[in-house]
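First the structure, which I've put down as structure tokens, then a few questions once you've had a look.
Here the complex is missing one protein chain, while the rest keep their positions.
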Amino acid sequence: MTAATTAARLRRIAPIWVVLVLVLVGIVWRDPTFADPPTLLAFVKRSAPLAVLALGQLFVVISGELDLSVGALITACVVAAARLGEGDPSRTWWIILLVLGFGVVVGVVNGLITTMLRVPSFITTLGMMLVLGGAVFLWTGGSPTGALAENFRQYGREDIGPVPYAVVILLAIAVAAYFLLHRSRFGHQVFATGGGTRAAELSGVAVRRIRVTSFVLSGLLAAVSAILLAGFAGLSANAGQGYDFQSISAVVLGGAVLGGGRGGIGAALGGAFALQAMFTLLNLLGMAAPLRDTVQGLLIVAAVAFAAYRLRSNR
Amino acid sequence: MTAAAHRHVGSSRPVWLVLVLLFGVAWLVVALDGGNFVALPNLQNIAQSSVALGLVAVGQSLVVLAGSLDLSVAYVVSVSAVTASVVMNGSAADIPLGLAAALGVGAVIGLGNGAVIVGLRVNPFIATLGMSLVVRGILNALFDNFAGAVPDEFQALGYDAVAGVPVSLFLLAAVVAGAWLLLHRTRFGYHVYAVGGNIEAARASGIRTGRVVLVAHVLAGVCAAASGVFLASRLGAGAPWVGPDGGYDLESIAAVVLGGTALAGGRGRLLGTIAAVLMLAVLDSVFNQFQANAFVQTLVRGVIIIGAVALYAFREQS
């Protein structure tokens, strides 16, 4: 292999992996135990809710839209699961189905309003965020009640053998998402829809259906993320707070472009892990918790500026 | 002149009509319940509650018309409120300094937004989201509650009224008038519409498009800062949560689109935004009269925003 092709290959590696490796090295430098498999797995488990959420968001972003409602959807799912389950383990199964179904319904509504009524998805999902926030808390009377059953929470905090449930679930979803986005007809049409809507339409792509399906995936994965988060962090009135923008940050860090047509599963996962690892590192460095936000902000701007620069220089 | 103005697409007239209608319905509903919607305190209340969002929304209108977006306004509100109250620190003599510092910080953040968008060609959504996170982090690391205090003299801005009209309403009116003149009577305003409408055409017409976007962002920062100053005078001091608690980032964008401005830029009217802000305030007021749950308000707000934009999209098609 010549030097030139090596360089070309290196250039094709998503820069987010470099960032992730650097941050991980930084973490291990401060805390050598981090490299131990159990700690590492715990880190993956901690990242799982954001990673799953980012995968859903990725489909929406590549199709040329945006989903701001996922944070409110997570909160709604967690609160509803507690309220309906009331800690009763025998209800867990249908509650899981209900939560997932609710995610799908929210996705369908987001998708239909965006495509049929031609409301920009920024507004649709912003409105959905308000509606969900209002409706769920109206229903629960303002403060979440009920409890989460042990066997509902196991997915977010228990292990199967040495491996946390959450890691297994994340892995399964990541593989499925990879095949769906990068190996299926549907995935190719998601890219085409976002990369050239008109051209896709004129090539027979059912652009609206593709977009609605993307929103459905985002809603469904937000519901999965809610189940993981409910187990990991428990019942809270602001369970999903901040996750909407964090999931967008993760996919953008992974090289997806707002506007559509670009992005990848691997790099989006890298983005989610990098974000989580960055938070871990800042903790270890003893920086005030709020400065996480500052670093996240600088990181996403830098990532997008870099991507814009790379696109302009035609590589 | 009026003839020409009416030919503009997206006249704000329908929005004002809806506002009047809504006001009438509110009056009626409250009257049926035995209340008085048009009682002076209630009207003052509506006006007061419009000011904070109104100021932010004016700036947001400018950037949206220019084809951009500002998600950092909520934290600009906080920063300027805290800056004003810390710099003034209860001393009337420091009011001018506090004002300058607060507005200056807003301008600098706006400049930062504009520079990243224009210079580094970062998508405005990401650029201003990033800025919002940066500012939030710094602000929360430095302060966790009310800091400093504004002098009593300065609280006049938040509480006094002249002939029944709240002083703060004059501030909003002045900012709206200024922004209106800027948009519809100056070259800069013409160029804002051109850049938002078709940036390539604007450039080909000799407009320095980057500068227009940059200035629009600076003005959005200053408007949000003015809102922060107002809130500091209302609350007696600034706190890092005043902006995000008001939801000014997304609410201001909602008001802009509710007022008939296209999110894509280049089309819409400033006065439509103001009518939308008043509409939201009237709604809140009705809900408060019935002591409805705050969550109902959020829910209704969400439905109205989506419905309105769907209606605009529908009208655009036909």
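Letters A and B name the chains as they come in the text, with residue numbers starting at 1 for each one.
Here is the rule we go by: a contact is a pair of C-beta atoms (placed from the backbone, for glycine too) under 8 Å apart; a residue touches a chain by one contact, two chains touch by 3 or more.
Note that contacts and distances are computed from a predicted model.
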What does the UniProt entry say the missing chain is called, choosing from "Ribose transport system ATP-binding protein", "Aspartyl/glutamyl-tRNA(Asn/Gln) amidotransferase subunit C", "Amidohydrolase-related domain-containing protein" or "MoaD/ThiS family protein"? "Ribose transport system ATP-binding protein"
Where the complex has a chain not shown, which of A:Gly101, A:Pro120, A:Gly146 or A:Gly196 is the residue touching it? A:Gly196
One chain is left out of this view; which of B:Ala202, B:Val242, B:Val286 or B:Ala308 touches it in the full complex? B:Ala202
Using the document's contact rule, name the residues of subunit B that touch the chain not shown here. 1, 3-4, 7-10, 181, 185-187, 189-191, 193-194, 197-198, 200-208, 266-267
Spell out the interface residues on subunit A facing the chain that's missing from view. 185, 188-189, 191-192, 194-196, 198-206, 257, 261-262, 314
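Keep this in mind: only the chains that are shown with their structure count from here on.
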Would you mind pulling out the distance in Å between where the CA atoms of subunit A average out and where those of subunit B do? 31
For the complex, which residues does subunit A have touching subunit B? 66, 113, 117-120, 122-124, 126-135, 137-138, 142, 245, 248-249, 252, 257-259, 288, 290-298, 300-301, 304-305, 308-309, 312
Please output the residues of subunit B touching subunit A within their complex, sorted ascending. 116, 120-123, 125-127, 129-141, 250, 253-254, 257, 263-264, 293, 295-303, 305-306, 309-310, 313-314, 316-317
